[in-house]
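With one protein chain held back, the other chains of the complex are shown just where they sit.
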Amino acid sequence: MTEQIQNGTLTVTDDDFVLAVSEDLETDRNYASQGFWKGVFLRFKNNTRAMIGLYIILLIMLLSIFGPMFSGYGYREIVSVRVDGTDVVAKSLSPQIAGLHKSTGADDVFADKTFLFGTDTLGRDLWTRVWYGARISVMIAFVTIITDMVIGMSYGLISGYFGKTTDAIMQRIVEISNSIPRLVIVGVLATFMPKGVWLVIVALLTTEWIGMSKIARAEMLRIKGLEYIMASRTLGAKNFRIIFSDVLPNTIGPVITQVMFSIPIAIFTEAFLSFVGVGIVLPQCSIGSLIEDGFNNITTLPYQILPPIIVLALLMLAFNFVGDGLREALAPRIEDM
Amino acid sequence: MPDKILEIKDLDITFKTTAGPVHAIRGVNVDLERGETVAIVGESGSGKSVVMKTAMGILAGNATINGGEIIFRYTDDDGNAQEVDILKKEKRWIRQNVNGRRIAMIFQDPMTSLDPTMTIGNQLIEGMIMHLNLPKDEAKQRALELLKEVGISDPEKRYKQYPHQLSGGMRQRVVIAIAISCYPDLLICDEPTTALDVTIQARILELIKTIQKEHGISVIYITHDLGVVAKVADYVNVMYAGRIVEVGNVEEIFYDPKHPYTWGLLSAMPDLNTNDDRLYTIPGSPPNLLHEVVGDAFAPRNQYALKADWKEQPPMFRVSDTHYAATWLLDERAPRIEIPEELKNRIERMKADHEVGNGSRL
Partner (left out) sequence: MALVTLLIITFLLFLMVRIMPGNPFPSERMSADAIAKKRAEMGLNDPIFVQFGNYMKNVLLKGSFGKGSSLYNGAPISTVLPQCMANSFKIGGISILLGTLIGLILGIAAALNRGRFWDTFCTVLSIVGVCVPSYVFMIFLQYFLAYKVTIFPFYFDASRFLSSSVIPALSLSLFSMSTVARFTRNEMVEVMDFDYVLLAESKGMYGTKLVTRHILRNALIPIVTVIAPLVVDLLTGALVVEKIYGINGLGKLLVDAISGEGIDYNYVLALGIIYSALYILIMLILDIAYGLLDPRIRLAGKKES
């Protein structure tokens, strides 16, 4: 009745024609196991760019913590050598390494010293200052953005959860604060605040929370309608509990991604404010003030500006890579077939 | 001599994805005679849409065609019979000579298949101006007639509207009007009713059928809905994990299925008459084609799997001239395994219903 129409080199033998039903027929092997966060972690780990970004961030952080120690100079220490009873200051030296440096003659009194990035016009070691500055910049960024995250998330969650009038009022406020360009806020702040770290921090605090609150609110609006929230409400859960234990965990992914994109903005803003002269005040230093120093001497000592610019660029790059990686890991694009 | 309008032979396609290569189509053969209707049935992810997108030359950029042929036969503008392998033609040629002009396609979701920034009218006349070289006002006249033909009232008004101003059923009618605007020989319907309300589904199917009859078009249905198949198809291809596992005419597939997967599909069809409390489902889920399949891809979900199924891909066994199935159960050496009792009863009922003449065509 039936016959084979296709005859290849078949490996099946007569013995193979017995029932051999899979033992765990009912188990779905394709979609089993692998939790959400484990998947995110794996996808992130497989993303070369994101991992490069992560390594760069870690490297810069390590250097900014331990870098200044290696040099043996303080960030505000003016390096000098006593020659014939007078101090000779190591002003504006090019990068040099003690062992490899070729002495230019008897008056090269710093031949035995190492300045990896050279020294600035006052005779301070730039290596120390760059990493010290990076430390300040990154710290400002982290502190403000984490604070912004807390403010923004609470704001967005509350606004989204209560809805109606509360939401309407809170969103009007967001809309208005969103329509004031950041530099106007900086300008106004500068009229009554002293220049310095705090001006930078407050300027960042007043602007960066908005993005986070939008994410949190959108997520809240999305989740609010889902069944498990209704279920937990029917079961008598209080507002507070619903916001913080049911919705919050779901917003963490996108908010952390936003943090990764906000940190470079914060670093950039700090650099820019310090460059303009309303940020970090001397003798403190940050990436921005170092770039300004370098810029002031660019025609005579062009190498001075490179280290802080490279560190700034690497930081921006790395955080953006990590942010992109996180976003992709959290919401993998389904390849269409 | 049978006149095959479309012949897909040993099509084999791999997709590059971030997770690795996915071997989505693993040697597919489909034939379509002129004027007939063929259905390709399978679960989502079985690759049924991919096959048809390949025939249209609109495959995603990450796909690689490893082998096979898609032979399309048509009469060119000078009246000569032509035979081309679509896979060997370049995109531009396909667009100018095949797409819309000779093979048209209807997509699954009318909500997403019309360009939201363009009026219905402009989307309709676009193809006619290009393929039929009609001047704009003539194209518009024909567009209005087409809209009327697909059952849209007040075509003048609709012509100027944007897709978002129309309901889902109406949009699908527009998509159909676009598809038939250039007198194609072959119409590919990719789940044309899945996204629509049940009440509208039947009317859209009826519309496609009428058009098919009037214009003498061959139709390929891609669907997972056996109910649709029963209503429209002459021949059925059952597809699983990138392969055709059973092919036959509609009666053979519904009344005398041979492949355990087809049994599963038929058993899983919702049916008012079943006394069972539970709806039958096929256990498990389709295999992940990231991993190369050894043996029969269905074996892990098969209640009647043989040892051979785990070792070697079964060849197509011939059941009749039109009916073939790829399962080792059809080998002479296989133990005799009968169709599950429940399904047998169901088939009996379907046959009886059919004789009485109620319900679907079967």
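Should a chain be cited, it is by its letter among A and B, assigned in written order, with residues numbered from 1 in that chain.
The criterion applied here is as follows: a residue touches a chain if its C-beta (ideal position, glycine included) is under 8 Å from a C-beta of that chain, and two chains touch if they have at least 3 such contacts.
Computed from a prediction, not measured in an experiment: that's the story for all the values here.
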item: Sole residue of B:107, B:159, B:240 or B:280 that reaches the chain not shown, by the stated touch rule; value: B:107
item: Option from A:271, A:285 or A:322 whose C-beta touches the chain left out; value: A:271
item: Touching the absent chain when the full complex is considered, from B:118, B:294, B:337 or B:352; value: B:118
item: Chain A residues touching the omitted chain (full complex); value: 175-176, 179-184, 186-188, 190-192, 195, 264, 268, 271-272, 275-278, 291, 295, 298-299, 302, 305, 309, 312-317, 320, 336
item: Residue numbers in chain B that touch the chain omitted from display; value: 53, 56-58, 60-61, 91-92, 95-96, 98-101, 103-105, 107-109, 112-119, 123, 126-127, 130-131, 162, 164-165, 175, 178, 182
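By our rule, only the chains that are shown with their structure count from here on.
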item: Computed distance of Cα centres, chain B from chain A, in Å; value: 49
item: Residues on chain A engaged by chain B in the complex (per definition of touch); value: 2-8, 10-12, 14-22, 25-31, 46, 332-333, 335-337
item: Contact footprint of chain A on chain B as seen in their complex; value: 15, 17-19, 22, 24, 45, 47, 49-50, 60, 62, 283-288, 299-312, 315-319, 324, 328, 330-335
